[in-house]
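Below is a structure I'd like to ask you about.
Only a single protein chain was left out; the remaining protein chains are all shown in position.
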Amino acid sequence: MKKLKPAAYALLPLAVAMAQPAAAQDTKELKVGVASEATSIDPHFHNVGQNNALRRHIFESLIATDANQKLLPALAESWKAVDDTTWEIKLRPDVKFSNGEAFTARDYVYTMCRVPLVENSPSSFTVFTRGIESIETPDPLTIRVKTATPQPLFPNNMTTLGILSAAVFGAGDVKYGKDGCENMGTPPKSSDFNDPAKAVGTGPFKLKEYTRGTHIILEANEGYWGEKPVWQRVVMRPITSAGPRVAALLAGDVDMIENPPIQDFDKIKGAGFTLVEGLSNRIIYIHLDQFEDKTPGVKGTDKNPFKDVRVREALSKAINREAIVERIMGGVAQAAGELLPYPLFGTTKDAKPVAYDPEASKKLLAEAGYPNGFELTIGTPNDRYINDEKVAQAVAQMFTRVGIKTNIDAMTASTFFSRRNKHEFSAYLAGWGADSGEMSNSLNALVVTPNKDTGGGHTNRGRYSNAEVDALVMEAQRTIDDAKREELLQKASKIAMDDYALLPLHFEVTPWAFKKTLSYTPRVDQYTLVTEVKPAQ
Amino acid sequence: MLVYVIRRLGQAALVLAVMATLVFIAVYAVGDPVAILASPQADQQELEAITQRLGLDRPLYEQYGLFVWNALHGDLGRSFVYNEPALTLILNRLPATLELALTALVIAVFIGIPLGLYAGLKPQSLGGHSIMAGSILGFSLPNFWQGLMLVLLFSVMLGWFPAGGRGTTRELLGVPVSFLTLDGLSHLILPALNLALYKMALVIRLTRAGTREVMLQDYIRFARAKGLSQSRVIGVHVLKNILIPVVTVLGLELGSMIAFAVVTETVFAYPGIGKLLIDSIGRLDRPVIVAYLMLTVVMFVIINLIVDLIYAAIDPRVRLEEAKA
Partner (left out) sequence: MSEQAATPAPAAAARPTDKGESLLLRHVAAFFESPLAVIGLAGLVVLVILALAASFIAPQNPYDLAQLDIMDGTLPPGSESLAGYTYWLGTDEQGRDLLSAILYGLRISLGVGAISVVIACAVGASVGVIAAYAGGRIDNFVMRVVDLQLSFPAILVALVLLAVFGRGVDKVIIALVIVQWAYYARTVRGSALVERRRDYIEAARCLALPKNRIVFRHLLPNCLPPLIVVATVQVAHAIALESTLSFLGVGVPVTEPSLGMLIAKGYDYLLSGKYWISTFPGIALVAAIVAINLVGDRLRDVLNPRLSR
């Protein structure tokens, strides 16, 4: 267990505590208004936030994470790296599935085998199972997993995979094979899980009813091995538009909502509800094209100005991050100086946001040979991140003030991502949530040189490239020892930030609002977990 | 007549085929669904795997061929997002939209006809003028802004009705409807009113024009001369004669109302097929977009076909013109 530095996770939520004596809360039923609906009950169908959050209620994983993404033992009691490529996991004894069957290593093997078999998955979980060479089960409560290469993040990967019951789907003595398993019975289709009798996991809740677009109803699992759930029955209603979601809370239709919009905070507090906010692992940043010699969104110069580090520095100094946080985000965000908020794994305490300094910015631009600036178009989605388009406009305003006449090309997320992936933007605003909650994820995605074979730099669409950073990150990805790995990542991060590889803006803060009789601890992963909703003290 | 019917059916089929092709190609041109569906954590290898799983790596003509083949077998594809048949998704949402449109229709008729009648009977009165001015306003208000103002007034300021969503539903003949519960009804009123206002303006104008015309007819004068009471004259003779055009036009307008529900459903976050369409466009769920548009095409083709057939049945000149062409 011990593997990650617990002390480093004292990440306190920016709580807006509303200390109010609570009336006794009835624990029969909890109604939650969720911002996006899970696309399937199948825990392996779609790797997307709302599905993963729902999954945790019904299908537990070997390892869980707490509010600050620190690893916690769940179905696994302990785990350790035997050598660089072997992990040994001890399972918790006496755990039963909601149908009464005992949980053993067979169910783990079955789950690992089933993940690649999901049909039509729009975003599969195979990224987490890909590197597994073999799985051995010396006894029903011990698992030995061999990986092709050293995988320091193997325990993190295990937090994303919900364990299925092998028996429900008629599997025999399952044998893992890298290219296909044996004795799998009839692997389930995703729609099979809509039936509560098939949606069997070890979680604290059981599926009771699933009506798409209307609600998902969960029921307490009486035989749960851990702390008994507080709520007998949970109704999750998808209310995707923010206004109606707030209205539903205010009207008492639901007890709790996700993501109330910032502009409605005063109204919600005024109506006597509790608001909590917690820093998330999602950074909003601006990436700059540093690859092409002539970049499409820049006019007024024949060069690509972003290849010059002075220009990148000038842009970073032109941004008044505090003003964005204050005026556009209503104070509900935190200016960023790195890709993850301190003290998550791999961050440095003194990584401060770049200070706003328009004069220095103008000077740098002049030094770089752009005394009269140039014209720039920033691409941005308008429905993906909190106030994304407004933030982009504010940045455009600030760039324009130092002489870079900036336009905004805002579009719906689907168009934005398609165009971004085709490198159509010279500069774009986007966000990155590090699912694993540690720095190698962010660096590998956004800063490492794009490389199709290693999968590195897959979201580095500005195509920043720095051999030093690449080497450090790659070494970190092979290093099992936590202290060493963290040091490598801190170094890589510092080099990238000093080189203005991209321009970090702010970390999003995730808000929740609920009745005064409840309490909830904000989570870095932005999930709404009913198991953590408690009656207020 | 039979030849004409067959001809029109043939034309309808052709229209369907042409629209299917256009819709498919148009939707195909919009963005890359994988870019939005995939987890941001997915690397190049995973993105390619998804593209392959969803069949998007095949050439356009092959995808189109598959689509046509499946469509002919009644399968309009599976939603990328939900992995369910697109048709099922739409049919699940259809009752909500139909309920909304029908409620709006009822409101439009039951408020529009009395107002139009009044304006027609007393065209020069202050009331008559105000009603007509109001009807121009009804035509002019952009549907979405009008919806916002309804929310602002009735939900935010007065707090009488919820701002959006669909309330509690109850099954009626196996279909979930919301007008049977108080909560459902309170959720239904604002969006239905929003959808109804434009049609109400239309009904007022039709009724007023009809009333003015009918009032000049000889049989109304005879009825009056016979000593029938004013209320009977209006209630029976006038109303009967103006209802026919009103009902005909509204029948035709039902289709456009279902389409226009897109805007109302967006403003009120009402879970009907219009909201599904907008959401699907946002997520590039191509099969659902195509299926929705195809269903709309079918609906409009059928409505047009019925109208044409009725016209042909009652007006021999139509057949003549067609035969010449």
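All chains are identified by letter, namely A and B, in their written order; residue positions are counted from 1 within each chain.
Here is the rule we use: contacts are C-beta pairs under 8 Å (C-beta built on N, C-alpha and C of every residue); 3 or more make two chains touch, one makes a residue touch a chain.
If you're wondering where the values come from, they're calculated on a predicted model, not measured in any experiment.
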Shown chains that the omitted chain touches within the full complex: A, B
Touch with the omitted chain, as defined above, among A:83, A:367 or A:383: A:383
Listed residues A:30, A:220 or A:328, member touching the removed chain: A:328
Among A:99, A:407, A:451 or A:466, residue touching the chain not depicted: A:407
Residue of A:60, A:264 or A:508 in touch with the missing chain, whole complex considered: A:264
Interface residues of chain B (partner: the chain not displayed): 11, 15, 18-19, 23, 26-27, 29-30, 133, 136-137, 139-145, 148-149, 151-152, 156, 163, 255-256, 259-260, 262-263, 266-267, 278, 281, 289, 293, 296-297, 300-301, 303-304, 325
Absent-chain interface as seen on chain A, which is shown: 242-243, 246-247, 261, 263-264, 266-267, 323-324, 327-328, 382-383, 389-390, 393-394, 396-397, 400-401, 405-412, 415
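Keep in mind that, in the parts below, only the chains that are shown with their structure count from here on.
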Contact set on chain A toward chain B in their complex: 39-40, 45-48, 119-124, 126-127, 190-191, 212-214, 239-241, 243-244, 247-248, 251, 253, 383, 412-415, 417-421, 432-433, 435, 441, 445, 452, 455-456, 458-459
Complex contact set, residues of chain B against chain A: 30-47, 49-50, 53-54, 78, 80-84, 89, 92-93, 151, 155, 162-165, 169, 268-269, 271, 279, 281-284
